[in-house]
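Everything below concerns the one structure shown next.
A protein chain is absent from this complex, but the other protein chains hold their places.
Then we have chain A:
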Amino acid sequence: MSQSVESRTRIKSERYESGVIPYAKMGYWDADYVIKETDILALFRITPQPGVDPIEASAAIAGESSTATWTVVWTDLLTACDLYRAKAYRVDPVPNVADQYFAYIAYDIDLFEEGSIANLTASIIGNVFGFKAVKALRLEDMRMPVAYLKTFQGPATGLIVERERMDKFGRPFLGATVKPKLGLSGKNYGRVVYEGLKGGLDFLKDDENINSQPFMRWRERFLYSMEGVNKASASAGEIKGHYLNVTAATMEDMYERAEFSKEVGSIICMIDLVIGYTAIQSMAIWARKHDMILHLHRAGNSTYSRQKNHGMNFRVICKWMRMAGVDHIHAGTVVGKLEGDPLMIKGFYNTLLESDTDINLPQGLFFAQNWASLRKVVPVASGGIHAGQMHQLLDYLGDDVVLQFGGGTIGHPDGIQAGATANRVALESMVMARNEGRNYVAEGPQILRDAAKTCGPLQTALDLWKDISFNYTSTDTADFVETPTANI
């Protein structure tokens, strides 16, 4: 005669009776949890399935992103299991939205391998995102403890050292992406690099999808681009660079391309976000070792960062990439053609540039963060911006940014050099006006018109692009304040 499950069990604790019990009761919810200084904290936006209690859903997220499986396992008892259980400790309704909650979860530092973004993310954005009890899930923010940050290299170069190497202070860097993205031969490609730099830019840039295609293999691109860089540098007496994209199919290929970029004398090379966290960390270590600035193009991020209810917020990518060790990352323009609410963008920039940030809910910063002296990542503003917006760009983005005008340089009717010069003159005149204490945001258009009196290319740019703006409401906006993207 078969016995019941209850009578067969040898474990005399309700918690470990075989079967399925609520996650909250399994030890993944603790409203009185006292956060340890060394805990890793995460904030998720959860949309529970109809009828699922938000606390239970939060506990389930804590469980599924740490030790839990769907049923009770006795092998827990072989471990100091309470330590390894993440704890959901606070659940707040999302302001002005029905059925969405912010769940705060704490993880003990020993849940994660030192210095490994891959290990961190395998837990935090692993299986849990497919979990059926929630309709949608979004990772909004994380707090990294100092003890954990100290196991990461951080940016290979960092803002301060990059400025010293580039000998450029007190103004944003200026760049442009070579266009068309695809199809140019090596020789024609290098022409664009030369013209843009000669006109006054600090950097030209490969686009994310220029690797080594039939129309131009990578060595051709590297050799001709460096001719352009050096020729322009000699004509201006300034240090200039071109981000050579070393993204490739395998790590071996990337190292080969990176080594060659160094051999040809480049000061900066570039990778795409799609190469993956481990490859990014490897390249950051390589870059530190070889005095190379490392630019990261965030190719692919909008696949999971743009929609508000599911995926992850870009500010978390910013945090991970500062830990992983890149020197540049595209982080939004506010006024350009790509997604970007002003407050959200400010939060991204502060995450990349500050040594210490406080809680700032309108900017989406849910935790205070001490960056443990990790260097600063330079945000890159790229996509649909032009000289006529210079006052807004300086106001929203400040000095510590690379302003990257692709179409806004190469699309200039008088040529690429003229386009570059227009941007440089617009930038310098705006920085000067700001320093002079003028109300440069309000007077911006007049400041530009005045500067154009001694710079024909700027006048042409202002005339051509005066009506260009991208006034769409962003999808990823602050939950605590709504702001339209002003763009006038």
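As a convention for this text, contacts are C-beta pairs under 8 Å (C-beta built on N, C-alpha and C of every residue); 3 or more make two chains touch, one makes a residue touch a chain; residues count from 1.
Here, contacts and distances are computed from a predicted model.
Here one chain is missing from view; checked against "Exosome complex component RRP4", "Ribulose bisphosphate carboxylase small subunit", "Quinon protein alcohol dehydrogenase-like superfamily" or "Elongator complex protein 4", UniProt names that protein "Ribulose bisphosphate carboxylase small subunit". Here the missing chain is touched by one residue of A:Pro93, A:Gly265, A:Pro413 or A:Gly456, and it is A:Gly265. Of the candidate positions A:Ala234, A:Ala249, A:Ala368 or A:Ala442, contact with the unshown chain belongs to A:Ala234. Within the set A:Pro145, A:Gly200 or A:Gly311, the residue that contacts the chain not displayed is A:Gly200. Within chain A, the residues in touch with the undisplayed chain are 160, 163-164, 167-171, 200, 223, 226-227, 230-231, 233-239, 263-265, 355, 373, 376, 421, 424-425, 428-429, 431-432, 435-437, 451, 454-455.
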